[in-house]
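Here is chain A:
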Amino acid sequence: MTDSNNNVAKKVGDTRAAFFKSFFSFLITFVFMFLSWIVLSGKFDPLLLWLGGISSFFVAYYFYDLLFPAMEPGYGKVFFRFISYVPWLIWEIIKANFHLLYLAFHPQMKDLIDPHIITFKTNLKSDIAITTLANSITLTPGTITVTADSDGVFRVHAIDRESADALPGTMLKKVAKVFGEKI
Partner candidate 1 sequence: METIISIKPLLAVLVSLFVIPVLVSSSSKPNVRESWIFVAGIIKLVLVLSMLPVILDGKQIALTLFEIAPGASIAFRVDGLGMLFAIVAASLYIVTSIYSIGYMRGLNEHGQTRFVSFFALAISATIGAAFSANLLTLYLFYEILSLATYPLVAHHQDEKSRISGRRYLTFILGTSIALVLPAMIYCYHVTGTLEFSTAGIFADQLSKPAATVLLLMFVFGFAKAGIMPFHSWLPAAMVAPTPVSALLHAVAVVKVGVFSIVRVMTGIFGVDLLAHFNLGVVVMTIASITILVGSCIALSQDELKRRLAYSTISQLSYIIFGVALLSPQGLLGGVIHIVMHAFGKITLFFCAGAIYVATGKKYISQMSGLGKKMPFTFAAFFIGAMGVIGLPPSGGFYSKWNLILGTLEAQQTIFMLVLLVSSFLNAFYFLPIVYKGFFGKSEEEDGNAPVKIAEANLCLVIPLMITAIISIVLFFYPTVFVNLIKVGLGI
Partner candidate 2 sequence: MKFIGFVIVCLTGALLLYGTGEFPDWGDPASPASIHLSNHYIEKALEETQVPNLVTAVLADYRGFDTMFETAVVFCAGLACFLLLRDFSRKKERFYRHTATGVILHVKDSKKVLKTGKEFEHMDKDWVPSDLIIKTICRILIPFIQIYALYVVAHGDFSPGGGFQGGVIFGSSLILLAISYDLKTLLSRVKEKVLGIFAALGVLIYVGIGAICMPMGGNFLDYVKLVPLVPGDPHHIRALGMLGVEIGVGIAVTAAMAVIYINIVSEGRHDEGL
Partner candidate 3 sequence: MNNYPALIVIAPLLAALFAGLAVWIKERLSYPIALIGLAVSAFSAFKVLMQVIDSGTIQYRMAGWAPPMGIEYRIDLLNAMVLLLVSGIAFLNLLASCKSVDQEVNDRAGSFYTIYLLFVTGLLGVTATGDLFNLYVLIEITSLTSYAMVALGDRDRGPLASLNYVFIGVIGASFYLLGVGYLYLKTGSLNMVDVANILSGIHGSSTVLVAFILCMIGIWIKMALFPMHVWLPNAYSYSPIAFARVVAPLMTKVMVYVMIRLMITVFGFDYIFESLSLADAVVWLATIAILAGAVMALSQKNLKKMLTYIIVCEIGYMVGGAWMGNQLGMTGAILHILNDALMTFALFLVVGNMVYKLKTVDLVDLKGLFGKMPWTMAGFVLAALSIIGVPPTCGFFSKWYLILGAFEAGAYHFAAALIISSLICAVLFFKVFEICFFEPMPEEHGHMDSHSHAVIEEAPVSMLIVSGLVSLSLIVAGLYSGTIVNTIILPFLK
Partner candidate 4 sequence: MHWPIDLIVLTFVIFCAVAAISVKDLLATAILFGAYSFMMCLLWAVMGAVDVAFTEASVGAGVSTVFFVAAVFRTSRRTKD
């Protein structure tokens, strides 16, 4: 236990601010964990709640830096913006799916599709933003992210021209807005 304590200490440095940062992210992780515990458990037996507390503490203590590695201020805002992003995304997904359904059932499907790979660059910086964009791309019309690196370069496999042309487009803007980044 002391080992990982030391590690943690090394990682975040010894300054007080860093400590509070990590403590804060620990706290948030703990809350998240405990909430999911309650959702999972569905029981309010004191023993189970205690166990949930201990488990959440355990996970949060050891792995808080996984969920929120760098606790930036304004994370809450990002969170709410993200929530508002989700319905749009789902709608996009549904559109994508109908498109695919159309393709899948079309008798001359092979004439409609024209797979190719496109590459584009974005100015997204944070990992989480890149990942969100990448996964959104994967989930939406006829495109799958092949690679996305930390410089914001995306390679995307598109099933037809139409889908390819739509990129990066609106989605990038939306994602950038969610994470407060410049396009």
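Here are a few things to note about the model shown:
Keep in mind that, in the parts below, a contact is a pair of C-beta atoms (placed from the backbone, for glycine too) under 8 Å apart; a residue touches a chain by one contact, two chains touch by 3 or more; residues count from 1.
Behind the choice of candidates: all candidates are chains of the complex that A comes from, given by their letters.
Just so you know, these numbers come straight off a predicted model, no measurement behind them.
The listed chains 1, 2, 3 or 4 are all part of this complex, yet only 2 touches chain A.
By the touch criterion given at the top, residues 3-4, 7, 29, 32-33, 36-37, 40-41, 43, 47-48, 51-52, 55-56, 58-60, 62-64, 66-67, 69, 127-128, 130-131, 134-135, 145, 147-150 of chain A touch candidate 2 in their complex.
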